[in-house]
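On to chain A.
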Amino acid sequence: MNITLKLYASLSEFLPAGAVENTVQIEVPERCSLNEVIDRYRVPRRLAHLVLINGHFIEESQRDGPMLKEGDALAIWPPVAGG
Partner candidate 1 sequence: MAWTKKFLRVNLTDGTVASEDLNMDWADQYIGQRGLATRYLVDEIDPKCDPLGPDNKLIMTTGPLTGTMASTGGRYSVVTKSPLTGCVACSNSGGFIGAEMKMAGWDMIIFEGKSPNPVYLHIENDNAQLLSAEQLWGKSAWDTDKIIHATHNDPQTRIACVGRSAEQGCMYAAVINDLHRAAGRSGVGTVMASKNLKAVAIRGTKGVAGIKDPARFMTAVNEAKQVLADNEVTGVGLPTFGTQVLMNVINEVGAMPTRNMREVQFEGAHKISAEAMAEPREADGKPNLTTNAGCFGCTIACGRISTIAPGHFSIENKPQYMANSGGLEYEAAWALGSDTGVDDLDALTYANFVCNEDGMDPISFGATVAAAMEMFEAGVIDTSNTDGLEFKFGSAEALCKAAEMVATGDGFGKDLGLGSKRLCEKYGRPELSMTVKGQEFPAYDPRGIQGMGLTYATSNRGACHLRSYTVASEILGVPVKTDPLSTEGKADLVKAFQDATAAVDSTGLCVFTTFAWTLENFAPQLDAACDGEWTPEKLAEAGERIWNMERDFNNRAGMTAADDTLPERFFKEEANSGPAQGKTSGLKEMLPEYYQVRGWNADGSPTDETRSRLSLP
Partner candidate 2 sequence: MQRSLHIDPGKCTGCLQCEMACSFENEGAFNPSKSRIKVFTFHDEGRFVPYTCTQCSEAWCLEACPTDAIVINMATGAKEVKDDLCVGCKVCTIACPFGTINYSQDTGKVIKCDLCGGDPACATACPTQAITYIDADATGLDRMRDWAGKTDNAASA
């Protein structure tokens, strides 16, 4: 299935070729887990801190289960903060 992958801040370096505005369309297997996507693009798991599907935060404990649906937007940040 087709999903949108967005990697930001220091995770930008793990984006595949063709990404525009930190965003790229990717093909993933039907019941793939978040960790599978994270691992596939070599994002270190400890740096995948803010993991959002369509803007909703996903707990770390749920990253091994099938969470993605066709057309979802998966956005990932390392630990970040500001004011």
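The set was built so that all candidates are chains of the complex that A comes from, given by their letters.
The rule is short, and it goes like this: a residue touches a chain if its C-beta (ideal position, glycine included) is under 8 Å from a C-beta of that chain, and two chains touch if they have at least 3 such contacts; residues count from 1.
Treat the numbers as computed from the prediction; the structure is a model and nothing was measured.
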item	value
Given options 1 or 2, the chain of this complex that touches chain A	1
For the chain A and candidate 1 complex, residues of the former touching the latter	6, 8-10, 12, 21-22, 47, 49-50, 52, 54-57, 59, 75, 77-83
